[in-house]
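Removed: one protein chain of the complex. Kept in place: all other protein chains.
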């Protein structure tokens, strides 16, 4: 009777009622004759959500981290050189995984607040004339800093250098929410998870792969050790409509509904709505004295999450703690070097302006509680003005 | 994926997750041996929610309107005189029912915005020396105008006149939300419904009756014709733990959980929280240029719903329409003579400040959309200041 | 972790998962602009379930008993004579209600195990040349004895006598399950409830009325006192898509889904399936030494419920008690004069052969536990043979 809690972390996101209902079912036989119809339909429609025409998708009972591992271990060999960049906690973790799995990382360090350095990538790719670099990694949306990167530019860097490296994209907090064009941008391996734009609980890792990535897997180069995340059994069974080990059928039924909702609405509509929602949050931030986005300029601003520096002297952890304990509102924490300096508002998935105005109200009160000298209502008013008049 | 819709009508109210879960069950046998335990527990705890020590409660598969009818038809006879007052759509409908069921209504017309005229009642009761008046009716909380009345004062009016009339109270939108003391105030028949303070879907009508009301039922005066709502069969079966016709078991299971939540929290805590929530809404209204409460003074202000006059020239129906279509927010409509002039914000049941700030934000935007010259964020800021600093 | 309990009472019936999901929703505004679409659709489709083309339907937040009361109080006057028959607990209760509401009952007593005596009705109607009889009541399916009656024959009796009386039918445990043709059979008032063939929880009473019944209501004859169940307000508001008091929206959403399921499957298919299911139970009963149906011949056997006499010396209450406590299976009890002599297996609503074989297994074990000298597996084998080979 304390009402509904308010979830504004950048994932898990709010699960729509339709999806909740779709998951509230008795268990089923994952070897039933008609189960294959579910599998085939999901595979076809998940490809649409990635904007992939060729290639295929994998659905793992795992988090997005597992799908990252699958992408690497099925196409690369220990000792391979890969081009990566690091500008936030999630790109950092990806680099860490690459190193732990035995890759040689050619690393671009980037200021937190900016994203994938396409120009630097272009330079290094051009310099790599003997194609030592086997793969280029790009974090599409860095969830820790609220920064989106230009994947098409990375593709151009590869093309301009006429470089054969595979293009890996971490789309965990972007795909299904902001523009992502796997086929058009020539992405070879794209990773996502159920708990962000797909509006499901955590528990499914998605991996979409191009024909080129499939060929890399099928080549006779040594690949890394793997079993749970290996593609071979998955392909063999998926092609019959089944899975090599017990699939998370409850989540698959939820995915069926969330894909239906997404494709019915249209991805372009969803992308536009995310922009509309995000812009209201950014207007609020701009109205708060002493606060600013971690993203270093409009070209980097993410439409799925905003990381916000608190004013000088205001500990962001206090903001988050007050929001949670006094206002039943979960905000995202500042990760790693942003700890204490920034908090985050997730604005992806199933939302609407009044929900976001609630989040902004809560953040505002919590900021004041934590000592910020901002005007109550100032951010709300700026966001209201946007939501009233802009097209959503 | 348009997020959650926002329900701020004065009932049905938001059903807590715990209650939703309690109702999502397979059907059960309402004649099972252990079903009686459920019945007895509900009856005992429902009495606590009414603050009734003696007497008993009835649970009808009906709306609150049905419970009204049951109160009248089981204790009064056609042609009986009753003392009533009319100051809003629901007190009006009660008068209408009384007349249709053949009662002679001694009616006090009251300005909409005020409530039960205890002084006038006192006068008429004193004048009724031969006790023609068989019952006194008082609408505790007039949902249409956001007005609460002083039931203890009505009791005093009866006592001062040493008058034996039964005291009927409509507590549909008050009981379980604001202070109600059935035993202490000497209320004889109190009506409520599942979909307000009890935080359930509509479908159950509650009727709590004093020993005096039970005696009136058992007396050999002719009572009105009735069958579905008659107490006799209900008493006979309830006393064994069962019901005379199929009870709405799903709602009973929900009621079990909602009573647990209410009694665990404590009624005083709930009443205080409703005041805290309501006060924020009233602060917002005060901050909106040209808006004012329908309630004509703090003594009449309801902690469960606020009816708000829109500024001159602003059609309240437009406010409601914009809130619904643009902001997925349901506000209460202006009923009867308030149509077009006022809208309502329900603030009872399972809520919290951030939810209410969302509602206030939506109302604010919708007011501006409908032509009001209010400052966006003004009401929100006033409410935030209250919610940040007052004790909830 | 004790598995699923088994519900084989003749209502409430098992609610399909789809319907459960449809009811597990946040509350909604019953005055929202688009709510009317729901109302109109339900009214239109509910008429289809009654096989009614003209006239209209009412949906009350009540049990079926409330709909009975509404049927009577809106069309008849105190003192009116009605022709009724009594052959089980529910026809008995209907007679009781008629008497309590002030009707003069011209009563045909019938042996429990048989149904509406169409011949006797014909005789009395023919004799009633001055049309003192204002209404003829027929219990289509007597839930207490598992007896179905021939409503078309009652219609013929009326027609043959050229008698203008209204035809009332209690279809609580028949409509939506076994053949019922309201328009074709010239039924004027038919009552049902949510918790039987409509596969919903208890809480909605349905009343379908012919144009002739509407005319009776609109005539200037005095009608009985009524308010909650009166048609006038209901008609006025329903015609706009709304309700005169808070409707049970959760159940209405469930009804939307259950009507969709029923009309998609086709009523004829549903009727046939009920026959198929029922026949298996009857085969089992026939195989049980010393047991027999209460229904006195195939022409009376109900396809929705079987009442079964236990063998001499076996208390049916023990059978029910063992089934419940040892086998988590709810069987229907013997009501009134059948108490201790018979138990019932409800076989209506959302079922299938394996569920019914479970029920038969449980009944078989409980019979043996209670002292019956029947062969374990005998009834099951007979039913299996039917379910394997007959068309369902």
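Order of writing sets the labels: A, B and C. Residues in every chain begin at 1.
To be clear about the criterion, contacts are C-beta pairs under 8 Å (C-beta built on N, C-alpha and C of every residue); 3 or more make two chains touch, one makes a residue touch a chain.
As the structure is a computational prediction, the values presented were derived from the model and not from experiment.
*Asks:* Consider the whole complex, including the chain that is not shown, and state which of A:12, A:171 or A:358 touches that chain.
*Replies:* For the chain that is not drawn, the touching residue is A:12.
*Asks:* In the whole complex, not just what's shown, which of A:54, A:129 or A:225 touches the removed chain?
*Replies:* Result: among the candidates, A:225 touches the missing chain.
*Asks:* In the complete complex, which positions of subunit B touch the hidden chain?
*Replies:* Subunit B touches the missing chain through residues 17, 20-22, 24-26.
*Asks:* Provide the residue numbers of subunit A that touch the chain removed from this figure.
*Replies:* 4-5, 7, 9, 11-15, 20, 23-24, 26-33, 61-66, 69, 78, 97, 100-102, 193, 195, 201-203, 224-225, 227-230, 244-251, 321, 324-325, 330, 333
*Asks:* Please identify, in ascending order, the residues of subunit C that touch the omitted chain?
*Replies:* 1-4, 6, 14, 16-17, 24, 199, 258, 261-262, 265, 270, 326-329, 349-355, 357-359, 361-362, 364-365, 368-369, 375-378, 380-382, 384-385, 387-388
The criterion applied here is as follows: only the chains that are shown with their structure count from here on.
*Asks:* Report the inter-chain centroid distance for subunit A and subunit C in whole angstrom, where each centroid is the mean of the CA atoms.
*Replies:* Computed from C-alpha means, the inter-chain centre distance equals 54 Å.
*Asks:* Can you check how far apart subunit A and subunit B are, centre to centre, with Cα atoms defining each centre and the answer in Å?
*Replies:* 47
*Asks:* What is the distance, in whole Å, between the centres of subunit B and subunit C, each centre taken as the mean of its C-alpha atoms?
*Replies:* The computed centroid separation for subunit B versus subunit C comes out at 34 Å.
*Asks:* Got the subunit A residues that touch at least 2 other chains?
*Replies:* Only 17, 24 qualify.
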